[in-house]
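Following: one structure in structure tokens, then a few remarks.
Omission of a single protein chain aside, the complex is shown with its protein chains in their original locations.
For reference, chains read A, B and C in written order, and residue numbers begin at 1 within each chain.
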Amino acid sequence: MARDVLSGSAGQGWAELAALGLVGLLIPEEAGGSGGDARDLAVVMEAAGATLSDAPLLSGAFAVAVLAGLPDAADLLPGIADGSLRATLALPQHSSVTLEGDRVTGSAGPVLDPDADLVLLVATDTAGTPVLVCCAGDADGITRTGLTVLDPTRPLVRLDLTDVPARILAREADLDPALAIGSIALAAESVGITDHALRETVAYVTGRQQFGRPIGSFQAVKHRLADLLVELEAARSAVALAAACAVGAPELLPVTAAAAQLTAGNAAALAVKEYVQLHGGIGFTWEHPAHRYVRRVRASAGLFGSAHEIRLQIADLLGLPGGNSHVR
Amino acid sequence: MARDVLSGSAGQGWAELAALGLVGLLIPEEAGGSGGDARDLAVVMEAAGATLSDAPLLSGAFAVAVLAGLPDAADLLPGIADGSLRATLALPQHSSVTLEGDRVTGSAGPVLDPDADLVLLVATDTAGTPVLVCCAGDADGITRTGLTVLDPTRPLVRLDLTDVPARILAREADLDPALAIGSIALAAESVGITDHALRETVAYVTGRQQFGRPIGSFQAVKHRLADLLVELEAARSAVALAAACAVGAPELLPVTAAAAQLTAGNAAALAVKEYVQLHGGIGFTWEHPAHRYVRRVRASAGLFGSAHEIRLQIADLLGLPGGNSHVR
Amino acid sequence: MSAETIVPTPEEFRRAARGWLAEVAAPRDTSTRWGSGSDAVAVFENWTEEEEHRYTDATRDWERLRYDSGWGALAFDPAVGGRSLPTHYEYLYRMEEADFDVPQRTEIFPVTCQLIAPAIAAWGIPEQTARWLPKLLRSDELTCQLFSETEAGSDLAAVRTRAVRESDGWRLDGHKVWTSGARVSTWGLAVCRTDPDAAKHAGITAFMVRMDAPGVTVRPIRQMTGGESFNEVYLEGVHVPDTDRLGPVGEGWRVTQTVLAAERLDSGSLGIDNALRAVDLAGHQPDLDAARRAAAADLAVRTLVQRALGLRVMATLSAGGQPGPEASVGKLVATRTLRETSDLVADLLGPRLVADDGSWGSWAWTEHVLGAPGYSIAGGTDEIQRTILSERVLGLPREPRR
Partner (left out) sequence: MSAETIVPTPEEFRRAARGWLAEVAAPRDTSTRWGSGSDAVAVFENWTEEEEHRYTDATRDWERLRYDSGWGALAFDPAVGGRSLPTHYEYLYRMEEADFDVPQRTEIFPVTCQLIAPAIAAWGIPEQTARWLPKLLRSDELTCQLFSETEAGSDLAAVRTRAVRESDGWRLDGHKVWTSGARVSTWGLAVCRTDPDAAKHAGITAFMVRMDAPGVTVRPIRQMTGGESFNEVYLEGVHVPDTDRLGPVGEGWRVTQTVLAAERLDSGSLGIDNALRAVDLAGHQPDLDAARRAAAADLAVRTLVQRALGLRVMATLSAGGQPGPEASVGKLVATRTLRETSDLVADLLGPRLVADDGSWGSWAWTEHVLGAPGYSIAGGTDEIQRTILSERVLGLPREPRR
């Protein structure tokens, strides 16, 4: 169902997605949400990845994952669930914001939703403590700059904030669990991309004749697609494991979520490479959708960490010797 | 010619190899050598690699490369060239030897030639200066311990030295150029291994029928062997470049020699993997020569540096930021 | 399986298994520390004949107790000593067993119980299942695979071992290779050509051959590691009664496929233990640079993913599904884990992998590094697995045959 809805996503309104329960997936039913968990989120994000939805579902997933765990933010949830309050999280690694009193100043680098009504931010207060705050997306003092982006299906803005009124949601909030849920959402999106690329490529090479045979009958092509299938199944398994841990084994969530992001990211990188290459010339044209998937995969690695960076995060989590060398 | 001679190397005597000029390749003609250069050495070592000669030619190449540049060692060269004085170099990275007066004490880890008459060593004197010395292989105070080795075609010994008389050859000698020549010799050996593995595998898959066709007609097999050919040609080119630099552009020798070692080592690693895999069951047997090549390739990486370690060396030579992190 | 059997929930089942195990076995000693105890990481067992018999006997004692106590043969019919539980209950049981100090099954036991016994259950006539299954499942009679041949290689259907009808049975002549456990097996399941004129896959029939029958000769094969983990088996005028034929004449190819599908499934957890050992090796280095930290983390992730894949297969089984060609995914993941383990370890150990310096947990890795390539060949090469996936899962066209 999610897949069908998202297929038409170019014109899909946010309210419509919300009405279908796709925005408030992780919001409890009593707050108007779907009362789902990470496994449901993975299903939706996989469908969004397959169709490369340009709805900011990943942005929303990050925001909801952060808010769902905060008692002080309960009043925000119904609006988010019904679509009237579109929320985004300015990723902490791309932000530099300070908090004085109840006002924030600074800048938040690529933010995933240009049109959010509510922006969650981690700001540093005068004592140096990280504080989770939120402010209205159209507050006075916020300048939104639309960015020239690699992946036009995921528009980005930079937010410059000058003395913007902010609401304090949590001091010394631990965002790691919420970011791990975001990693699962991202990984599931990558699974959807991989599945799409494999499916389309199999269909293409089955029909395309060269040298008197379908190119899908040439063994080198077959074996490469088999390798891609292996990557896809590994990625699916990794996402399933992480989602299961989010629900039942939170102590394993950080490492399994990172493992899912790594495995699914690698699968998607291979998938889009073969998607273009095995489509030959047509796959290199603007008209063919392949490049949009290439762009999304490259952009996700750039925003959320390259394979190398994720591996170093995992090494930290595993306590391998020689740590703290992976800051960019 | 070198190839023919080395093919029978199991029974090949050192004196015979010397008589053919293969030992004293880098020794000037006036000292009884062949007066050749790194390019000639590469030709011989490639042939030695192809047949996996168990003659300690690499050991000898290191020793000669060190001695050939030392005015004080001129008297040693004729004996080395005519085979009567078999020399080896205890690789500095595997040795820990101290010099007091004219006596050395310590241990030299895997040494490449168990039967050498003359052992070159880098010893640290009481002032902490590295000094190049040599001692007789059978001197009093030397204990040779034969080691259990991965690669039986390259027997290794550990030398424990207690108060062994030594001749001082050079104080603060710069061995880097000689070690770079050694890297070229090693790289050329790897090219020989790669060439052998590719040739044998092509012959095997051409003759071997499966599913009613030669397995060499299956595209996945063909493309993998094409990729191996690419690696082989890259390795050959890298060795040629480094050997040319050894002769005509010494300032480029360190980086090109390391590049040759890296490129040829990678080619050989891929080559022996495909050598075993594409021979199927027979390639996994003791009787088939493939495993001897696997062992040689693994052993070379272990003794002379893994691909990662060589890359870090090159990064140092290129002055890339963040250096000095590659000590084991 | 009888439909009436009441299936315990997984939780009930695991609790009960744990209870029984606690009665008959000691908990596994988890106090063994890094740097002491066995540092063995061989991927193929390498024993003298005497050692092989000794280890086999020890395992057999345990497997008999398990069977006799109702904890063996879980998926099989009660008529042959089983409990008709879903296939994945075997894995649930094993998870519990892993916490106890019981003999490590050597390869011939899963070959007998997980690979060949199910094929007998599927293809045997009632007289055969009654005669063979209890003995096989109780490990009284172990059974090896007589499939591979030198000439046939990956093209299993090209077997040349002939079975010719004679008096009350068949006369077998041929040469099989890469047989594990041939020296301790009572039976061998042999794939033979019975009709040289039929199309390649059609003329094949499977037989259970007594390994002590006249004309059967077993010789060890020395492999790349230097050890002898496999055998070649000569069949010279071996008489096999027709009652030992498994499945109809000419249906041997399908019998074989039943065994091979189970083998692929069984290979999914290969290499995980050694990979974790390699990550431990990295963890015990005084320092690691970023590249080695990343490589060790990557290998750790592979083990997680490989386990997760196994859990998904188990979920398919528990939903009543029959995992088919997808099991090839597991085998390919496993052989890659084996390779990546070799590469990480080689980089970490450097000269300690080249010459034995006597240090704990160093030289032992040569057994892994030299053995690992064997699993990309044994049990269907990586290439065969890729072809299975591309044709049977992705539906890509078959190769043309000349």
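FYI, contacts are C-beta pairs under 8 Å (C-beta built on N, C-alpha and C of every residue); 3 or more make two chains touch, one makes a residue touch a chain.
Please read all numbers here as calculations on a predicted model, not as lab measurements.
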item	value
Interface partners of the hidden chain - shown chains only, full complex considered	A, B, C
Touching residue (missing chain; options C:290, C:311 or C:364)	C:290
Contact partner of the left-out chain, one of B:72, B:176 or B:227	B:227
Absent-chain contact - pick from A:106, A:192, A:216 or A:283	A:283
Residue in contact with the excluded chain [from B:96, B:129 or B:206]	B:206
Residues in chain B touching the chain absent from view	198, 202, 205-206, 213-214, 216-217, 219, 221-223, 225-227, 229-230, 233-234, 236-238, 240-241, 255-256, 259, 262-263, 308, 311-312, 314-315, 318-323, 325-326
Where the missing chain touches chain A, by residue	94, 109-110, 147-151, 156, 158, 208, 210-213, 217-218, 220-221, 273, 276-277, 280-287, 290-291, 294-295, 298-299, 301-303, 305-309, 312, 325-326, 328
Hidden partner chain, residues of chain C it touches	289-292, 294, 400-402
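Keep this in mind: only the chains that are shown with their structure count from here on.
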item	value
Chain centre separation in whole Å, for chain C relative to chain A (CA means)	40
Separation of mean Cα positions, chain B and chain A [Å, integer]	50
Multi-chain contact sites of chain B, meaning residues that touch two or more partners	218, 220-221
Of all residues in chain C, the ones touching two or more other chains	289-290, 292, 383, 386, 399
